[in-house]
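One chain of protein is taken out of this complex; the other chains stay put.
Per-chain residue numbering starts at 1, and chain names A and B are given in the order in which the chains are listed.
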Amino acid sequence: MAEGVVLAKLPVRGLLNLRLPTGAPATPAVAQLVGLALPETPCTCAAGADVAAYWLAPGEWLVAVNAGAEAELESRLRSALDGTGAVVDVSAGYVRYNLRGSAVAELLMKACPYDFDRRTFGPGRCVQTVFAKATALIAGVEDASFDLAIRRSYADYFERWTADAASAYGG
Amino acid sequence: MLLLQCPHCLEARSEEEFDYAGEAHIQRPAPGVSDAEWTDYLYFRSNPQGRHREMWVHTAGCRRYFNVVRDTGSYEVLAVYPIGANPPPGEREVETLAAETPR
Partner (left out) sequence: MTGQPRRLPVGGRVDRTSPISFTFDGRTYQGLRGDTLASALLANGVDVVARSFKFGRPRGIVGSGAEEPNAIVRIGSGARALPNQRATQVELYGGLVGVSSAVHGLRGLIDAARRVLPAGFYYKMLMAPPMLWRFWEHVLRRGAGLGTVPQGADPDRYDKLNRHCDVMVVGAGPAGLAAALVAARCGARVVIADEQDAFGGSLLSSALRIGGRPAAEWVVEGVRELRTFEHVAMLPRSTVVGLYDHGFLTVLERCADHLPVAAGPAVRERLHRVRAKEIVLAAGAIERPLVFANNDLPGVMLASAVSCYVNRFGVAPGERLVLATTNDGGYRTALDWQRAGLEVVAVADTRPDPNGALPRAAREAGIRVLPGHGVVEAVGHAHVRAALVAPLNTAGTALTGTPRRITCDLIASSGGWNPAVHLSSQTGTRPVWREEAVGFVAGQRRGLHCAGAVTGASTVEACLAQGATAGASAARAAGLAPGKAELPTTDEAAQEAQQALFVIPHVRDTSRAPPQFVDLQLDVTAADIELAAREGYESVEHAKRYTALGFGTDQGKLGNVNGIAVLARALGREIGDVGTTMFRPAYTPATFGAIAGRDVGDLFDPERHTPMHAWHEAQGAVWEDVGRWKRPRYYPEPGEEMDAAVARECVAARTGVAMMDASTLGKIDVQGRDAARFLDRIYAGGFLKLGVGTCRYGVMLKDDGMLFDDGVTVRLDDERYLVHTTTGNAEAVLAWLELWRQTEWPDLDVYLTSVTDHWATVAVVGPKAREVLGRVCSDIDLAADAFPFMACREGHVADVRARVLRISFSGELSFEVNVPAGKAVAVWEALMAAGSADGITPYGTETMHVLRAEKGFIIVGQDTDGSMTPHDMGLDWAVRHGKRHGFVGERSLALADYQRPDRLQLVGLRTVEPADVIPEGAQIVADVDRTRSGRVPMHGFVTSSYFSATLGRSIALAMLKGGRGRLGETVHCPLDNGKVLAAEVVGPVFYDPDGERQHG
């Protein structure tokens, strides 16, 4: 495990905000188009080959695909939904990061009111919460490693805040 | 600093993730009512000391609104339920009683 905290910008992916009517399970057609079953349990995420889906709210997911694949998936999904849901390209709306290292848990304690207790929050979990004075979508990757999606206009603030907090660990 | 159970995320989250969104179960009168009735709806709220039914929105989380019954004296949260659901039966009775108590 890396000492301190390591912040790395992740490569750009295609990001689609997907909405389905609540109450009704996702149709097989949607799952087939996305390439995996959308996680129905709150605050969880699922990953397949070249695709990941993050639960954001009842009937709302963030679907991540390879950069460039989002436009076609968007239009196919929109046809499949036929007005009973929505799909929106938000690829450029977020900057994605990975935070890892021996002090990452403490850094998240500084930033977030959410409890990232390793006994309950790990791979397969994701949460939208407050990060310092911004907000973030945070997903567990492995022990002491988290992926974060930050709204683009807050990315500069996020980077400066994180660098400042991490400086306590010499990272 | 409240701790609210979000009925959509199914987790207890700290107050800084939420915004208060006003008293719940306010019936909007039909447009045909008098000015007095309409402005009563616009500007007057029950503001009780005690059990209060109110809306919150999980701003930093799922962005969904929901209802809370909260004691404004003790800050105890007595019920949390989704928009569109009726308040738990006990809460409804309490509310009726409170409304009949002279102010």
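Please note the rule applied: contacts are C-beta pairs under 8 Å (C-beta built on N, C-alpha and C of every residue); 3 or more make two chains touch, one makes a residue touch a chain.
Since the structure is predicted, the reported quantities are computational estimates derived from the model, not experimental observations.
K.L.:
Looking at the full complex, which residue from A:36, A:69 or A:86 touches the chain that isn't shown here?
P.N.:
A:86
K.L.:
Considering the entire assembly, which residues of subunit A contact the chain that has been omitted?
P.N.:
12, 17, 19, 21, 83-94, 106, 109-110, 112-115, 117, 132-134, 151-157, 160-161, 164-165, 167-168
K.L.:
In the whole complex, what residues of subunit B lie against the chain that is missing from view?
P.N.:
So the residues of subunit B touching the missing chain come out as 1-3, 14, 19, 21, 28, 31, 35, 38-39, 42-43, 55, 57, 59, 63-65, 73-77, 83-84.
The rule is simple: only the chains that are shown with their structure count from here on.
K.L.:
Centre to centre, by mean C-alpha position, how many angstrom separate subunit A and subunit B?
P.N.:
About 31 Å, centre to centre.
K.L.:
For the complex, give me every residue of subunit A touching subunit B.
P.N.:
So the residues of subunit A in touch with subunit B come to 42-43, 56-58, 60, 113-114, 127-130, 135.
K.L.:
Spell out the part of subunit B that touches subunit A in their complex, as residue ranges.
P.N.:
Interface residues on the subunit B side: 8-11, 13-14, 16-17, 60-64.
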